[in-house]
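Here the complex is missing one protein chain, while the rest keep their positions.
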């Protein structure tokens, strides 16, 4: 077993044991924090498929995170107020069922990723970073000024949505839902990296010319990766909205895109558990540093700077060393 | 809408564009020469505004305030370049994003720690305040005309600097080939520090000039940063000419879109919802512009490199 | 993000002020904005609140203060923590409507009291009202309505009105129009966070307006006022107090002189409680108190007054004690309407210069015993 595998196992186990400990010690807020880590890590796992595997540096993933969030918000809002979502041409009702909401979030964000990706992937490099940012900003301003669903005030859902057989209001049960989804996404991402598609996508990142000369179109590979990536981040958005029982345009903000990206860079780009390690560290830092001083952002900034300058390859890169070639 | 008002709005768009150019010029210079994505550019803008406000409050002189903004931002830029940025040139864009994001946190809260949480006072000098009457009878604030003039002068200065001076030759060499600079015996570390400080100083000066008619407060740099990025991407990264044209394009689109869209919607909607829909669309307009430009020209209007 | 400043006031003060008979301590969680661009408002609310707590010397009130960074998800997370881990009885402190909308419904649903020291979104005043939710400041529309009423009395007939395109901005224009009886020369929604208003000012100039009403909180208002003053347009300006507040006025400077604005508080309201508040605030923090500080101060005193009458664990009794609002408000008379929002006088103020300091003085009352427009929709 490589050091990275051991580290991943420790991380996965730690993220599970910490809230279980908090449950026994009756510290429900610690469970909420762990849930937050799991959900934001999930968003990162999504972005990492585009960014790590595909080399597509998207600064617009908040678009999908927000769409997932609003999928939850809009469906639950209509269910809560007993008003149909739409009546023509056919009746669509709101819902408070998590699985249904997740499916809608996945589908809606995948569709958005298809459109945004199809246009954005015509560019590359910094231009790609900026055009994805532009799409994120468009949705941000749209969400703020669109009055139907609360505008900047956002939408509040009074009771968390339901999952058959579970009490989602119980923090530990909701945590387990998020954890299982994160685990599933990690497994999927691991499989994807080793799959034929992963091989081709990874090659397209390194040498697009080669991929073309073997008869595969890099654009379509990347678009597919972007859609998968956006869908997973959208699912995370729906869960995040359920964690807060609230959605607002801030989920669409460029800072949100930046934060998701920072989890990945902190943890280690293209590392399977990079987003998990990054989100855990970032949230732990926020929690600990926040207690030190009113100006704790300065310390956070200095720490992040230290990581970039002295811990290359993020946490996992530093702890586990150079990635071994697959197999 | 009257023709005169339209002319005035075009002037406003132009003026907004020139203000954007002041910030975007430094950003595109740094990107073009060093290939660095500097998210902290907005912080340098803020530092300039705060330095100007503090100096103007202490001395009562706006000009000294401007000088202070230039000096403070350039000094902060040089310092940051030597301590942090220098280690990032050979890294990929992601590391640069994280590091300069960290710098934003440090600069913002550091400024708040030094100056407190309330906005500072910085006003335009008496000599430049109030409107003047332009030919055609448009009343237009003198200070805004001054900004247009200063912006165009700086644009001209940058063109001359790059095309006519030794530093300009080095900058151009740096854009095309880094190894060549070293081969020419140029001290590359010094060149980069100078260029970064120049870009930072421009941002600081912009902060002071703009701060005089806006709010000097922590966080004022971030919206400007995003707009500056929009501008340089539309113009083509690294191109001063592109930055100028991109700025004016964004300035005109934003200003005229905000004015004309609600009016247009009023033609076929009731006024209240026309205003709401028009304004919503107007706030998305520059991003739509940027997306369209990039879809048609994937490296911006004047961008050479893919 | 979690700054814990547990302020357990010295138990040695057990010498006890009169009326402190009920020993059950009250834990207050304050979630407010202490970092980033909007920090000034949160700091004022906090300082006003803590001044009242300090002056009361009541050892039975404990305050936990946290910074929400003006982010809704952080605010929700803090509320979760305070409810789940800190086990607070009362939440307070939120500045912004969108954060209040994120926190208040679920906090009150979980059986906590929420006392708003600043935000008053219409949803929480009308259909979404809750027995455990009290607004100690105003319903969002109140000051705008007062501005509309003032415009009528000042004989303004053709207003140009503008606000950012987001819910509070839309409420602001609706609030003004609710009271204002004249014509509209124009109605504009600006971009949220906009810093350049040249285009809007040109439209104002080109219109035949006789006055301008605007709601542009924070830095947006500063930018607008500076640019407006420099444009040479000299129509009278009316607005809610938010853009003419103590913390902001110094940054606007002379550009704001003479502007009429509406507020439920000013430092020259003539009552003993207010005099004492202004003096002690200046002595404690070395600056003049703002509107927000006064709201924080009143919020704390409301809690203290209820503590003197009831045990917080007896929710019905405590709720009654809050509703009675028997405390010396710095605004003078203060009472709650049926939806737990204030019924109060709203004043017109004018921006003046006192020595080096820009501040406000009261001109008169715009609306007397004013309640909000949504109380009728509230069923509780």
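Residue numbering begins at 1 within each chain, and the chains themselves are lettered A, B and C in the order written.
Note that in this section a residue touches a chain if its C-beta (ideal position, glycine included) is under 8 Å from a C-beta of that chain, and two chains touch if they have at least 3 such contacts.
We adopt the following convention: contacts and distances are computed from a predicted model.
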Problem - Record-based protein name (UniProt) of the chain missing from this complex, from "Formate dehydrogenase iron-sulfur subunit", "NADH-quinone oxidoreductase subunit L", "ABC transporter ATP-binding protein" or "Zn-ribbon domain-containing OB-fold protein" - result: "ABC transporter ATP-binding protein"
Completion exercise
Visible partners of the omitted chain are A
Fill in the blank from the handout: Touch assignment to the omitted chain, from A:97, A:162 or A:224, lands on A:224
Practice task
Just name the one of A:200, A:247, A:265 or A:316 that touches the chain not displayed here.
Solution key: A:200
Practice task
Touching the hidden chain in the full complex, which residues of chain A are there? Just list them.
Solution key: 191-192, 194-200, 202-203, 206-207, 209-217, 221, 224, 323, 325-327
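Definition applied: only the chains that are shown with their structure count from here on.
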Practice task
Compare the CA centroid of chain A with every other chain's and tell me the farthest one.
Solution key: C
Exercise for the section: Let me have the rounded angstrom distance from the C-alpha centre of chain A over to the C-alpha centre of chain B, please. Expected result: 32
Practice task
Two or more other chains in contact with one residue: find those residues in chain A.
Solution key: 141, 144-145, 147, 295-297
Exercise for the section: Give me the residues of chain B that touch two or more other chains. Expected result: 108-109, 112, 276, 279-280, 283
Exercise for the section: Give every residue of chain B touching chain C within the complex, in rising order. Expected result: 1-2, 4-5, 8-9, 12-13, 15-16, 19, 108-109, 112, 117-121, 123-124, 129-131, 139, 141, 143-144, 210, 212-220, 223-224, 255, 258-259, 262, 271-272, 275-276, 279-280, 282-283
Problem - chain B residues touching chain A - in the complex, by the definition given at the top - result: 31, 37, 84, 87-88, 91, 93-95, 97-99, 101-106, 108-110, 112-113, 226, 229-230, 233, 237, 276, 279-280, 283-284, 287-288, 290-291, 294-295, 298-300, 303, 306
Handout entry: Interfacial residue positions of chain C with respect to chain A in the complex
Key = 1-4, 34-35, 66-67, 71-73, 76-77, 80-81, 84-85, 97-98, 101-102, 105-106, 109, 121, 123, 165-168, 170, 189, 191-192
